[in-house]
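Heads up: the structure comes next, in structure tokens.
Excluded from the complex is one protein chain; the other protein chains are retained at their positions.
The block that comes next holds chain A.
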Amino acid sequence: MGIAAMLGAPIKRREDPRLITGQATYVDDMKLLGMLHMTVLRSTYGHAQISSINTDAASQLPGVVAVITAQDLKNKVGNIPVAAPLPPHITRGMGRRLPLADGKVRFYGDPVAIVVAENRYVARDALDLIEIDYEPLPVVSDVEKAMQPDAPLLYPEFGTNVAVSMHPSSEAIDNIFAETIANGGVIIKERIVNQRLAPSAMETRGVIAEFRKSDSTLNLWSSSQIPHLLRNYLAEQLGLLQHQVRVIVPEVGGGFGSKLNIYPEEALAAFAAMQTGRPVKWIEDRDENLAATIHGRDQVNYVEAAATKEGRVTALKFHVISDLGSYLQFFTDVIAIAFTLPMLSGSYAVPHVYSRCDIVFTNKAPTDAYRGAGRPEATYMVERALDLIARAVKRDPAEVRLLNFVQPEQFPHTMATGALYDSGNYAAALEKALDLIEYDKLRAEQHQKRARGKLVGIGISSYVEICGIGPKGVAPFGLYESARVRIEQTGTVIVYTGTSPHGQGEETTFAQLISNEFGIPIEDVLILHGDTNSTPEGRGTYGSRTTAVGGTAVYQGSLRLKEKMKTIAAAMLEANPSDVSLEDGKFSVAGTPQKSVSFAQVAAAANTSNTLPMDIEPGLETTVFFEPEACTFPFGTHICAVEVDPDTGEVEITRYIAVDDCGKQINPLLVAGQIHGGIVQGIGQALYEEVVYNEEGQLLTTTFMDYAMPIAPYLPALELEHTVTPTLVNPLGVKGVGEAGTIGSTPAVVAAVADALGVAHIDMPLKAEKLWRIIHHQ
């Protein structure tokens, strides 16, 4: 393949050889000299007062080096960091906590004590020897019950479980609803639940902490999505300066948002290493991962919509109730407010959108960003609303969508929610999907099959989401991204990115950008990430931002060095820099192409310097920070066809079409991979997955036996297509694709199953038993 064809090429990944041979190094694959193992004792109660802790027997077990409780952390370790504490209560401390429970536990899995021992078996044995007396407290695990005035309180000093309540006046929107009815229109209302999910990256979390007394430096290896943010906040938590903490992120076995956090165990392993003077490793077990790593989603939503009798939506009204769980993790409090509310108009030009929002504590694990983070909830509400309107006006759901889309010529477009959408062509994606699935034919077949008693259904979801985060003001720190680009004497280009890929493949896509820009083979490019001592300050990998924001920084770095190399090449060729161009790895002079120097010759001249004119600074290295002016808004349409077995209630997905538009694609192979995985996680939410607590706050889904995720035999072959609507907010024209599949798929599957059963709405997950009961009116 020619280098010129590098952008847009489906080349296979450069990451893979180490991963397919077992040579990759994840945290648990590392051993340090003298390393101890840490285990965590966790609450078995949903809510209880700790009346006493006795660690004597555990401490005396041979091989145990230390047992640590909240008492030991006081004035030495700070609270778990929260990125954006909201007024009125969180800014005053509601939901904040030390890394170990201090006097009270508030969820099943709440860390109470740690053991540090010579090996992981002894460390585990010692947990059973710690004696804790709990006095159980009343539990509230249901978010709507938690809002009641007589609910048990997690933080009695605040007199409520509701951390933030935004209830603007609804008079104006209510008037629109009344007007619509007066004009012969329709209204729909539904309570829909977006159930709690467990992100379940295949690699659980893990940390190794090493404190070097010689220079008071903490080295921390963590399975994290955010090396620099972790470094900055952990330093503050431990009372160290940023340069005293080096975070290294080795191979990471998936994140999906669950590793976009600063967790108790990171500070605890660091504290234990500082106390014992030895390296400390902690590896999370899966039952801990399901209990104490953040959960996602968990909103109860009230949706109302008004539309003309043709199906044109005149107003949308929402009440979003976000279940925070028991404490705040990094972005817990802002998911609903920052990512659900702005997207509540979806792809539709609705003139009036109203939302009220409550974010509420309950006795469950903290929620936070999970693939999609607030946007799947918004998309689900809007898409369900459109389906209900289509049902009310007796029109096809595809027609109602086409009637309401924001039109291509309206971009950039400010929605009634305030969100500024960059670009889009929603009808094009929908029409392409309809063509691919031969929609009219499929509907006709559905008609015939129904007549024979088959339960077949078709669901459509035309989503739009936010990526490329982000511009100033989104978070209390700038969400820019960075790249240091360095060219060695031999001509090898090394990029140090501030992002932190963990499966997305940017070691390949970023190398494609560099290879394309310099006209050099991809083998001459190295992409490095995940070490705060070598990479420039960055924000990490999440929110489908890595290519749009981080990739742009890489691209701009290459442009800067290209300009400098042209100046050097011009001196070497005794030409004017403006006459020099770079093509296929050669700098040549316009008009005399035989006069040229190679990329490697210029790199050598720049690095060795002796032959450079005095006015050219030696070296080839630059650091770029890129902060986008605006977010990007990828979109698309997914269509799902299902058949439900009337005897068992089981759902079979018979066709699945996805037409996604993520702007320009650097590597379509990897784009498709992201969409595949995203769709299947979304199908997982629609059909199988659900974190379950009982009324006492006991977690019932503590293993993968109880928490059902999609496995290969459950799934159809996905049929993917795309449209390309570039964004103007970055020079690459890329929008982001990591979460699109998850956001787009869930509503399509639920719509298809509801259609098959001939009902308006069914809450997820659509398990066989639930559907069987509906079919048989049980």
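The rule is simple: a contact is a pair of C-beta atoms (placed from the backbone, for glycine too) under 8 Å apart; a residue touches a chain by one contact, two chains touch by 3 or more; residues count from 1.
Everything that follows uses one rule, which is that contacts and distances are computed from a predicted model.
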The complex's invisible chain, by UniProt name, from "Carbon monoxide dehydrogenase", "NADH-quinone oxidoreductase subunit L", "Osmoprotectant transport system permease protein" or "Peptide ABC transporter ATP-binding protein": "Carbon monoxide dehydrogenase"
Contact with the hidden chain (one of A:A9, A:L430 or A:L670): A:L670
Contact partner of the left-out chain, one of A:V680, A:V734 or A:L771: A:V680
From A:L7, A:M709 or A:I762, residue that would touch the chain that is not displayed: A:M709
Absent-chain interface as seen on chain A, which is shown: 12-13, 15-26, 28-29, 31, 62-63, 120-122, 200-204, 251-254, 256, 285-287, 502-505, 669-670, 672-673, 676-681, 703-705, 709-713, 715, 717-718, 741
